[in-house]
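Below you'll find the structure, written out as structure tokens, and then a few comments.
As you look at this complex, bear in mind that one protein chain is not there, while each of the others sits in place.
And then chain A:
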Amino acid sequence: MKKSWILFLSVIMAALLVAACSNDGSTETSSSTTKKDGPFVYVAQQVVGSIDPAKHTDETELISILNTYDPLVYPKIEEGVMDPGPHLATDWTVSEDGKTYTFNLRDDVTFQSGNKFTANDVVYSIQRIIGIQQGFSWLWKGVLNPENVKAISDTQVEFTLNNAYAPFVSTLTQLFIVDSELLKENSVDGSFGEFGDYGQAYLENNVAGSGPYKLTEWNRGSHLNFSKNDSYWKGWKEGQLEEVQMKIVTEQATVKTMLNSGDADMVHQWLTVEAYEEFKKASGIVVEEESSVQLQHIPINMAKAPTDDINVRKAILYAFDYDVANAQILNGATQAIGPVPINVTGHNSDLQPYKRDVEKAKEYLAKSKYSGDELTVEFMYLADTPSQRQLAQLVQNNLEEVGFKVKLNGVPWTTVTETTTKPETTPHMVVISDTLKYPHLDSHTYGIYHPSAHGSYRSSSWYEDAETTKLLESARSAVDPEEQLANYIQAQALINENAPSIYVANPNHRIAYRDYVEGYTYVGILGYDLGFYYLSIK
């Protein structure tokens, strides 16, 4: 018994010693600049839940779908901008009232099954996603009735919207075209009449796309293997990635070691700022860092006391230390000004950003109807995300200085999505990182502050303001682009004035890869920087 203790102790000591010594040597191994044999390994941060293009919601799901399917329009990656450009659609026209869109389609595309791509597949795909009502179907809810999508010929399809909808073409970056013949063959009985289950059971494990890669293996929780689709309609060039593995690794220390040793060729964008700083110092690793079109903000629940009072919210906004948050926690991020990220076309540049001013914060608090009460606010954040933990403690410190009590609540992501479905359960404040969902500022105005968005984590502030709603609606349906822009600009000013959120930052987007990887372009749309087809090896 006693001896085993001594043994145990010595093992621990030895392990500690080894750990301490190996620390210095960790960067030496990273001098290799040629790719190791085997597939291109991309390390992702979270498990892929669904590979069905009617159900994807997050980054890893989107990556697995955009590499195996094609959308009608694709962000103009080659030009480095996020605006949608031709892909399966060669060009399109819009009617004068802004309601009817006619797309001309490519006639040289075949699906991986060998079936030819036609307008019928487009009709089936949009009907399927709207019918299933999951994933990104909210983009077209109330805007497009499935029966109003018609195949005019094999290479022409017409969408008739209920009313003019400015961001429509942008939203099509989330419409991936499925092989309708294959799915009809593989449908089982379901709730969609003649369509059975729309092939949902089949797509739980299979792919029915025309994309550049075939899914060769999917081990849930561990990895997805892709290999090139030889008959891809865009063709293949020397150096492009033929075999790709998307590996899911959640422990940051492991991710760092993998990239350092060359076991991974590229790693995801969600590591700590410190990790990318370390990568920058290592040889053989490139860190891509650019300003993003992401909004990191802290929505304040406007439907719950005491933050239903605008004076309390303004006190919070003036108490927050934006400089520490941006300079130190987010390591050189730009302070966000209003809900729309600064780099997005249509951002209102006349808005005045809030600045820390403790005196002003106290004044506003004194003006509020809760003045004199002891105010306790709940602050929710992702416990496993260091920058959010840091923000949480910054807010706690800042607000206590003004006279609030702050109850911190570190949670996993699922708790955030669950609690924000109802105003009563939504915390007073919650940290949200919101990337553009489609390449249009409508995503961060209408998509967050229109009442139809209520119940999603995106609209955790439960913003409701008749004037804003009216502006957003007329912006969406305006046919004249100038009138449209004016509406969006005015809406931003109104939202900013109502103080529904601490607009913290448009943080920098960072991603790291080995220096033999070429062709990486980040345009701002979540996931679209990881179309493996566009990468190559030197």
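A few points about this structure:
The rule is simple: a residue touches a chain if its C-beta (ideal position, glycine included) is under 8 Å from a C-beta of that chain, and two chains touch if they have at least 3 such contacts; residues count from 1.
We adopt the following convention: contacts and distances are computed from a predicted model.
You can't see one chain of this complex, but its UniProt record names it "D-ala-D-ala transporter subunit", from the set "D-ala-D-ala transporter subunit", "Hydrogenase iron-sulfur subunit", "Molybdopterin-dependent oxidoreductase" or "1,2-phenylacetyl-CoA epoxidase subunit PaaB". For the chain left out of this panel, the touching residue among A:T34, A:N163 or A:Q328 is A:Q328.
When the full complex is taken into account, the listed residue touching the unshown chain is A:Q396, out of A:N120, A:Q396 or A:S452. Only one of the listed residues, A:E278, A:D309, A:D434 or A:D529, touches the absent chain: A:E278.
The hidden chain makes contact, of the residues A:G131, A:G190, A:P386 or A:P451, with A:P386. On the side of chain A, touch with the chain left out of the figure occurs at residues 1-2, 5-6, 9, 12, 16, 19-20, 22-23, 26, 251-253, 256-257, 272, 274-275, 278, 324, 328-329, 383-384, 386, 389-390, 392-394, 396-397, 400, 406-412.
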